[in-house]
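The complex is shown incomplete by one protein chain, all other protein chains being positioned as in the whole.
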Amino acid sequence: MVIKVKEPLEQEFKYFREGLILFTYLHLANEPELTKALVDSGVTAIGYETMVGETGDLPMLNPMSAIAGRLSVQIGAHFLEHQYGGKGVLVGGVPGVKNGKVVIIGGGVSGRNALQIALGLGAHVTVLDVKPEVLIEIEELYGNEVITLMSNEVNIANAIQDADIVIGAVLIPGRKAPTLVTEEMVKGMEPGSVIVDIAVDQGGIFETEDHTTTHDDPVYLKHGVLHYAVPNMPGAVARTSTIALTNSTLPYAVKIANKGILEASEGDDTILTGFNTYKNKVTNEGVVESLGLDFVDINDLI
Amino acid sequence: MVIKVKEPLEQEFKYFREGLILFTYLHLANEPELTKALVDSGVTAIGYETMVGETGDLPMLNPMSAIAGRLSVQIGAHFLEHQYGGKGVLVGGVPGVKNGKVVIIGGGVSGRNALQIALGLGAHVTVLDVKPEVLIEIEELYGNEVITLMSNEVNIANAIQDADIVIGAVLIPGRKAPTLVTEEMVKGMEPGSVIVDIAVDQGGIFETEDHTTTHDDPVYLKHGVLHYAVPNMPGAVARTSTIALTNSTLPYAVKIANKGILEASEGDDTILTGFNTYKNKVTNEGVVESLGLDFVDINDLI
Amino acid sequence: MVIKVKEPLEQEFKYFREGLILFTYLHLANEPELTKALVDSGVTAIGYETMVGETGDLPMLNPMSAIAGRLSVQIGAHFLEHQYGGKGVLVGGVPGVKNGKVVIIGGGVSGRNALQIALGLGAHVTVLDVKPEVLIEIEELYGNEVITLMSNEVNIANAIQDADIVIGAVLIPGRKAPTLVTEEMVKGMEPGSVIVDIAVDQGGIFETEDHTTTHDDPVYLKHGVLHYAVPNMPGAVARTSTIALTNSTLPYAVKIANKGILEASEGDDTILTGFNTYKNKVTNEGVVESLGLDFVDINDLI
Amino acid sequence: MVIKVKEPLEQEFKYFREGLILFTYLHLANEPELTKALVDSGVTAIGYETMVGETGDLPMLNPMSAIAGRLSVQIGAHFLEHQYGGKGVLVGGVPGVKNGKVVIIGGGVSGRNALQIALGLGAHVTVLDVKPEVLIEIEELYGNEVITLMSNEVNIANAIQDADIVIGAVLIPGRKAPTLVTEEMVKGMEPGSVIVDIAVDQGGIFETEDHTTTHDDPVYLKHGVLHYAVPNMPGAVARTSTIALTNSTLPYAVKIANKGILEASEGDDTILTGFNTYKNKVTNEGVVESLGLDFVDINDLI
Amino acid sequence: MVIKVKEPLEQEFKYFREGLILFTYLHLANEPELTKALVDSGVTAIGYETMVGETGDLPMLNPMSAIAGRLSVQIGAHFLEHQYGGKGVLVGGVPGVKNGKVVIIGGGVSGRNALQIALGLGAHVTVLDVKPEVLIEIEELYGNEVITLMSNEVNIANAIQDADIVIGAVLIPGRKAPTLVTEEMVKGMEPGSVIVDIAVDQGGIFETEDHTTTHDDPVYLKHGVLHYAVPNMPGAVARTSTIALTNSTLPYAVKIANKGILEASEGDDTILTGFNTYKNKVTNEGVVESLGLDFVDINDLI
Partner (left out) sequence: MVIKVKEPLEQEFKYFREGLILFTYLHLANEPELTKALVDSGVTAIGYETMVGETGDLPMLNPMSAIAGRLSVQIGAHFLEHQYGGKGVLVGGVPGVKNGKVVIIGGGVSGRNALQIALGLGAHVTVLDVKPEVLIEIEELYGNEVITLMSNEVNIANAIQDADIVIGAVLIPGRKAPTLVTEEMVKGMEPGSVIVDIAVDQGGIFETEDHTTTHDDPVYLKHGVLHYAVPNMPGAVARTSTIALTNSTLPYAVKIANKGILEASEGDDTILTGFNTYKNKVTNEGVVESLGLDFVDINDLI
């Protein structure tokens, strides 16, 4: 069994062989070459990103979302500094000077983690979400010092117009993020404000996000607003990310190693949802759709 | 010795006699008849309101300021209700609906107590004060969920324009309160907002306060804004107020009763500052100034 | 489609017509005239109050319960003031003076919101509920400064005898509230205490509640105890209530408007549970029972 | 220089010699033999317990008071357990079961530390003190979940009658503790309640404390109430106590060692107040009074 | 019906008779004599310990787990005291002195309750659990002052090596506790540290636990580490425990008493899972397995 934390590179295809179990991020829907190599060689490929937990959550993505959420505010605060083009505002203010305003769009795993750090830095925080029960739970956990608002066009537009930092935290697994913040809204923001989009690798929620950036050159300026659009945010804190991911993957890896893939997946829907290729077939519907291949249900194979 | 919690009434003057020690609120500066009666009869009158503590505080006024401060927000929240002419806003909001905005002008004893209740009700709270050290201490005690601002014309005007409740909490003992909120600023507030002035018996800080009100008819409307201007706020919670006041007065009363007034005041500056009349003389400078009487230093008499 | 926030009035019946979708509070069980008008005209009437969420909750009633809960303590504190006949007790006390005691019967949505405000005002708070898991969750969220007790006759009687404010927060949807506080218990309370019953429109939990009151004349005195028994509490903060309700109703209204009622209700149990009349039939069991009409299952009609 | 943490024992007197600086707890007022030995040998003895800080505090006693305060509640909770004769009550209760009631008499260093632990264990806590400013500060720091009351006979009697643990935390340096809790009050407590007196070595505040106890046999029963009366409480956590004490003494020890006692004490009132013997004279007034010796002012000698 | 809080004793068997409903702790798997007596007499025996709640929880064990959890830290702190052989460390430290380190293995009901008290005492707390969602919930409720770690051999070994108190809080109902802390790890702990195992009656998680202890002689020393291994911890706070247990059992007892056992158990899976004997048959699988008896499904009998 091979455990990796990134999809396999082309120079690694030569190690593929029948009977090999590959347990890692795969993202095959965008990787026809890799898919072909896996299918042809007969590798059993279990993809982290398609594994679904008992409550419908994504156990391998959750820790990464948490890390990205916490980082997002730290990063926003950094780029608010004057020398990086920001407003020159200290997020927490000081006594006698108003604190900065952080708006978080999305109250899921990453939004809530962003919230926690924003509060910790002393910001004035607004969270928007479409689900009332999410807003209630946020208020129960964090008190009503957090402004919670229904996420809709009017509320978003109002909230961000005087925001210092806007965090995009809407991640819909396997779907393009909806465009919730229009170019018009961004134009209305004050110069030197900062936008950080956690969902940039799924297209992002800001209309003004037209390209992704890198850790080396992380921001670009549009309508006077700094846009941070690095897809792999958790890579910035690699040590923390690695341990967090291992915490989630290791129990499955141990189970597979101890029992073999067939016995391990018996009655374990989380492992079953991870199957992407098996016995020279593609067993993941999304991949099949995306690449135009033949789909075989994994339950028919094992 | 007679202990009272309100200045003596005219029908009680007949009980005045030499050797009587009267320990109560006196407010002689506005009470020429009472003053004359005390001086003529030779009563030793110790006034709560002029007693000064070791740190320059006013130990007999502090508990009343605390109570007024806590009440002020409770009262403001009440008059925000629709049926009383208020905006129909719930101070703490609910998840998904913005909370109300409370602006507190003054971060002293009453301002801080108002702050505590405003936070407790879940309001968005701004406190203004002219002393940076007050703002720092507020932030240390209550966290930076409270917006602290330097109190000046610009900041006050900005803060109150979208406030739901504005609390006037500027009490300068023995001095008229400064007019910090102009009629113009009040005109700029939204209809149905509520003003509560704790210092109304010292003139109040709002230019629009042209008369005081009573517990029976506590508010009037001006420029669409509800004004609460009851001078004796702690009277609304008489039970709590009485115990609080007794906590402060009793130790002095016991000391005077046990030792006699002369021995009790020996080296006790707090009692000394309380002397208003003694041996047929007025011994309080403020009273003398106000009533045009002869002043005798208490230290020359005892 | 017509969206309202109150059941239709008689003078509005003339606008009923086939094909009209009415989306509002209906309470048909007490409204035979209205029911008849809807059935006769062929209106499709979706009632807020019968819509059930995925977890068995009542999504259109929850925000109103939250608002009533928060208001209840604010109202109780108000009527504790001396001039309204209350004890003259400040709920939060001041240092050196005991705080007021608030007892909340019921730890559901409204009870928990009442709790939050009671704590915020600095009260000594006791919450009673019959479900251990509710008490555990309350302690986890609010700390064990809250006294949590099993709700039974003995505990209720003990808890309320020295209470300043008692909040009735037991709402069993569609059912009369159980009488949990007997007349004997109310007699044992101190004069000037305040009872606020959130469930008064469902009969209330206090035996001494023999009539409801109005926002204009909200309290009556019985056995020396003030009873607040206004059915429509959220109306006091109409602005907050309207936004809160809209947050919950709008997504359904938009869905119905966009897709039509049939497609919108397909697979959406929450909308389905809202159907009260459709195609000249009554499709809600409760209404049928109450008014003695013929019932048709909505699933047989659509 | 010799640094010790306990007064010298008789077998150590032989090491006394002129020029020796002894820096430790001395308690000479009760130690005529030791005093004589120090005076005769010409030792310069600086006593921890008489050193007074800039703000009138006792820098060498404060950390011990803090430790005793924190321990007191932990000890009280322990003896509440059934097998030790206690009520069998868990201080923090559990959801659905009332928590224990802890009453702390005295809001100084030890009282406040006791308070912190009592809150941490989840108790219902009442603190009594005679100074309003102490009660205010406690409320500001710990919130009004703590009941603060004026310390007087009525309030004490009321507070302790249904208490599970009563902490005596009234330490007046160099003075016998006042008897604040009468035998009658103790009789009124419930059987199995626990009394812990931090000031037992100064006589204690409970009339029922007629002897001290030891770490090996720490409690005795009187009127059904467990009395913990061990004088040297910090000895139970010797490791923590030693570091805490060293934190306070070391800077002075270093200063004395580096500069010599004369230069070190120049302008350092804290060291000056520590002088107990110098140049064969007793230089501490309390010792002189207690032992009937001749007093010489240290300032006349150095 | 007989309600007890402990399994019946032999001298009570004579009261067994057909038609009797016994509602108490039974633990029949270890009690062949009792089982036989129940079966032979035709008693309907409902066992607290086998009743399963709607969410898979154990409603009759939960309150006991909560109490044991809270007690565990209080007990650990006690035995850290010097005179009991502990390190002489105050769990909360004092300013300037490091606080004690508490490691809690298991984040379930008892672990979380232990956590709450450990934080309250001011300890540095680490919690280990195998479920990421448990660690997330702990952080949401208690803030990230708590160190949360995946429970595995490496993390446990690292965490406990400098711990002052280690709490074993792994309770797997009906199963022996896994040995998570090896003798080697215990050897690596500092002398005078304290181990408290809440699950000692299920074998405990420490390899060095070779016997249980009693409330009268609660600890033994192994490798310099104090081991507290009393099986019935809640007995120490009998009053609290009794009320807590009654809160959970009473509603079922009342239901059974009012309706009779058959009607009461109709559709009530919690009561159904409690059936241990009925109509002279053993109806609990675990008992059957353990004692080698014939099993009859309760659903076939009623």
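To keep things simple, chains are lettered A, B, C, D and E as they appear, and every chain counts its residues starting from 1.
Everything below uses one rule, namely that a residue touches a chain if its C-beta (ideal position, glycine included) is under 8 Å from a C-beta of that chain, and two chains touch if they have at least 3 such contacts.
Since this is a predicted model, take the numbers as computed values, not measurements.
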{"item": "For the chain not depicted, the shown chains it touches", "value": "A, B, D, E"}
{"item": "Candidates D:63, D:100, D:168 or D:192 - the one touching the absent chain", "value": "D:63"}
{"item": "Touching the absent chain when the full complex is considered, from A:28, A:51, A:71 or A:128", "value": "A:71"}
{"item": "Touching the absent chain when the full complex is considered, from D:141, D:172 or D:221", "value": "D:141"}
{"item": "Contact set of chain A toward the excluded chain (per top definition)", "value": "63, 66-67, 70-71, 74-75, 77-78, 80-83, 87-97, 113, 116-117, 119-122, 215-216, 235-241, 243-244, 247"}
{"item": "Where the unshown chain meets chain E, residue by residue", "value": "92-93, 95-99, 119, 122, 124, 132, 135-136, 138-139, 143-145, 147-150"}
{"item": "For chain B, the residues touching the chain missing from this view", "value": "130, 132, 136, 140-141, 150, 152"}
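Heads up, the rule we're going with is that only the chains that are shown with their structure count from here on.
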{"item": "Common touching chains of chain E and chain A", "value": "C"}
{"item": "Interface with more contacting C-beta pairs, comparing C-E to B-C", "value": "B-C"}
{"item": "Same-interface partner of A-C, chosen from the options A-E, A-B or D-E, over half of the pairs matching", "value": "A-E"}
{"item": "Averaged-CA centre spacing for the pair chain D and chain B, given as whole angstrom", "value": "39"}
{"item": "For chain A, residues contacting two or more additional chains", "value": "132, 136, 141, 150"}
{"item": "Overall pattern in which the protein chains touch one another (line/ring/star/complete/other)", "value": "other"}
